[in-house]
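Missing here: one protein chain of the complex. Every other protein chain is in place.
Think of it as A, B, C and D in the order they're written, each chain with its own count starting at 1.
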Amino acid sequence: MRESTAKNDPPLLALTDVSVSVNGNKLFENVSFDLRPGTFTLLQGSNGVGKTTLLRAMAGVHRSFRGTIAPLSSSIRIALVSSACSFMYEDLSLRENLAIITDSLSSSSSISIDNDLLSHALVAQPLNTLSSGERSIAAFLRALAVNPDVILLDEITSPLDEARRGAVLARTRMLVSKGCAALLVSHDTLDNEKFDARLTLQRSGTKEGFASV
Amino acid sequence: MRESTAKNDPPLLALTDVSVSVNGNKLFENVSFDLRPGTFTLLQGSNGVGKTTLLRAMAGVHRSFRGTIAPLSSSIRIALVSSACSFMYEDLSLRENLAIITDSLSSSSSISIDNDLLSHALVAQPLNTLSSGERSIAAFLRALAVNPDVILLDEITSPLDEARRGAVLARTRMLVSKGCAALLVSHDTLDNEKFDARLTLQRSGTKEGFASV
Amino acid sequence: MSQPSIPNTNPFKSELFTVATVLVAAWITYAMHLVFTVVPNEVTMGAVQRIFYFHVGSAFATYAAAFCMLIGSLGFLALKQNHLDSLQLAAAEVGLLFCSLVLITGMIWGQFAWNLAFSFREPRLVSTLVLWLLFVALVALRKFADREQAPAFCAVLGILGAIMVPVVVFSVKLLSPIAQLHPVVVEHGGLREATFRTTFWVANGAVVSMGLLFIWIRHRIALLEIRSNEQNI
Amino acid sequence: MFNDKLRVCWRLFRKDLVIEARRGELLAMIVIATIGLSVILSYGAWLAGLSENQRILLAPALSLSVLLITALSVIGKFSEYDEQSGALEGLLMADVPSEALYLSRVAAIWVITFVAALVASLILPTLLGLPQVAALFTVSGIACVAGISLGLASTGALLASVTARVRVGGIFLLTLVLPLIIPLFFAGCEVLSGQESGHDFWWTVIWGLDAIYLAAGLWLHPYVLVNRTALPL
Partner (left out) sequence: MFNDKLRVCWRLFRKDLVIEARRGELLAMIVIATIGLSVILSYGAWLAGLSENQRILLAPALSLSVLLITALSVIGKFSEYDEQSGALEGLLMADVPSEALYLSRVAAIWVITFVAALVASLILPTLLGLPQVAALFTVSGIACVAGISLGLASTGALLASVTARVRVGGIFLLTLVLPLIIPLFFAGCEVLSGQESGHDFWWTVIWGLDAIYLAAGLWLHPYVLVNRTALPL
């Protein structure tokens, strides 16, 4: 299967026949799809099928897979956002974490921080004192600060309440409208949301996962 | 306000005028409700309002609050399940963790492990190699193993896919039908599910949380 | 991701390998003959002195292994080829073996000659100990690291380890010879008698070639392991 | 009833060892603390030109330092595992009796520290150039090391739960443990250094302090556990 998204620009990230196995167990095989600029893709699949692992492979964090994951050019920035793993120092606040990677808070990244998602007090609070929803937002804001070309969102909407969930999706659509490619992993059906593609990852091989209930 | 659940038995856990503040900021004030045997309560509230903190206080893990949280007797077992914090040793498997607290796997707790939620392979895998949904299920199974009278579920359904989510809720209802009191925190609307009470926690005081979007 | 596969032939059937094995075995036998039946007892130290032939040979074999390790490490970092990583692996393990032999024979000998098994005032002894610790670290790292990351990690450590070899070789020469027990015989024109000299070189050659043969064998085994892993996936 | 508690203790104790073994940090800690410290310190001893007699007298202090460092690292590791993802809270919620938690932890620290000290006593004499390897392996030597480890374990297990949640955790632990165990170390040095006079007195100090610390730990432990504050959210 090769799923392509609507727009016709060359893909920012192209996956061809990607197979992943952990510890000798196959997770999924021969997955191919493209992420083109200005598209928003939804990726679904049951628990343990390997969505997180696939996203990590796409972000270059997980390196043991077969097949190719090819970015358009080496200057493509891929940001991975995960509700389980903030990719930041937990003892520092969001502001301090961003200060490490961006030049100075008064300039570029202030755009991302002075926003309607996280209050000033929370931006200055160490990450390990934030609530689960607040952490998820903080991880999202970190990704925005690096101006990504491809943004991979791993279940970041699930710990959020209605309002915040809508705001994060709206924010992502804003990025998409500027030519970014977005991929969202979620267990929610999100029937009201419009996506350019809805993919479902399927387990392959013989490893026994969950018994059907 | 004092919300009471339908059944008329004395409450297994009664909260009266509970107020919590962290670091000098009030989270919520004068919360009172009862958890009666055989009831299933849904607790909702926006991010950062203090749901997790309240559940920790009810489980006896968080001790700095005002008001009273009174169990029916000192032998009441309260189990807290959280998708963020497994309450187990991450280097050990679920089976090994349960072996610490229950007498032997061949006897009592085998009931909880040999079930349809988690495959045998996953039960023997160290927790830190499980996927987010699998971890959530493991945390749930740990709580079942201690035969709780009150079970507090903090967002455990959000990392689960449709099937698993239904299975966990069904399992909880089975406990409830045996006289257990269950409290679920969730950001999903869960309109199709029937709860004995639906509570919403509201922020009090002046601390600025999220600005409205 | 996956590396080009190893040619599907049984490496132990190659004639070159058989010939090499036979040659090395013959050489070792001849060296044994010289050491234990031809050379007379050394005057001051007696029979224990015969350990000398294996002691120095093991040291040279260690250096040879370290050199192969360096080649394997550099090659792997530059070319990312599995057989270079296997060379590094093989060299590290064989290096550990021979470095242990140097230490053990040295300590046995020291106990007889100096009545002292080990001393920290001896640069050569200490630097050999350090080299040994490095080989241990390398072998342990190989065992503990994940299969995917072990090659690069070991290559990095292997290069650092190879840096230590010149330190071992030159430690004696750089320091003032006063108060050093450990001898430097060959360079100072020792081994005046011809039988001693031939035996010395034959034994050295035998041990070094045995070391190289070991590296070869281990290298082939490592390649077979990689191939069987590839087939299992 | 009592038998039940003992079974719980045993399961908790085994859990500590299993985690340690799985992480492999225990072995590494022992080996490193021992080799690293021994090498540096014994080099220092050589430099200072200590006589053999002086080195023999210094050896106990050196192995006790290894014991101290290993114990403190092990204690720190254990409470790290406990805090990670609220594992200790999980046990408390499952009504595991707190004496069982305390006693099993004391036992685990004791065993590991004791093994580390024995390993150190084996390696150190060699590195210090003392042929009498057996010096520390008399019955009284082993008993002394066991006594000191027990004291360390009983204070460490208590205070680790105090300090685990305090913001500047580690520093407190040390500052609290050190004054309590320094008398033990002094007693240990005296006993191990083998001067005959006054041994009875020092033995009384060791086992007396052990008894006091263990009793205090059993009494105070519930207070410490129950008054812990919130986990990170």
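Definition applied: a contact is a pair of C-beta atoms (placed from the backbone, for glycine too) under 8 Å apart; a residue touches a chain by one contact, two chains touch by 3 or more.
The shown structure was predicted, so the numbers you read here are calculated from the model rather than taken from an experiment.
For the options C:V94, C:L131 or C:I226, the residue in contact with the chain missing from this view is C:L131. For the chain missing from the display, the contacting residue among A:R56, A:R164 or A:H187 is A:R56, taking the whole complex into account.
For the chain missing from the display, the contacting residue among D:V39, D:V111 or D:A143 is D:V39, taking the whole complex into account.
Only one of C:Q149, C:T195 or C:S228 touches the chain withheld from this view, namely C:Q149. Those residues of subunit C that touch the chain absent from the view are 77, 120, 126-127, 130-131, 133-134, 136-137, 140-141, 144-146, 148-149, 151-153, 155-157, 159-161, 163-164, 167, 174-176. One chain of the complex is left out; on subunit A, the residues touching it are 52-53, 56, 59-64, 77-80, 84-92, 96-97, 99-101, 103, 126-127, 142, 146. As for the chain not pictured, it touches subunit D at residues 23-25, 27-29, 31-33, 35-37, 39-41, 43-45, 47-50, 54-55, 57-58, 60-62, 64-65, 68-69, 72-73, 167-175, 178, 182, 185-186, 189-190, 193.
The rule is simple: only the chains that are shown with their structure count from here on.
Per-chain CA centroids place subunit A at a distance of 50 Å from subunit C.
Separating the centre of subunit B from that of subunit C, both taken as means of CA atoms, is a distance of 61 Å.
One finds 39 Å separating the Cα centroids of subunit C and subunit D.
Looking at subunit B, residues 52, 84 sit in touch with two or more other chains. In subunit D, 233 are the positions where the chain touches two or more neighbouring chains simultaneously.
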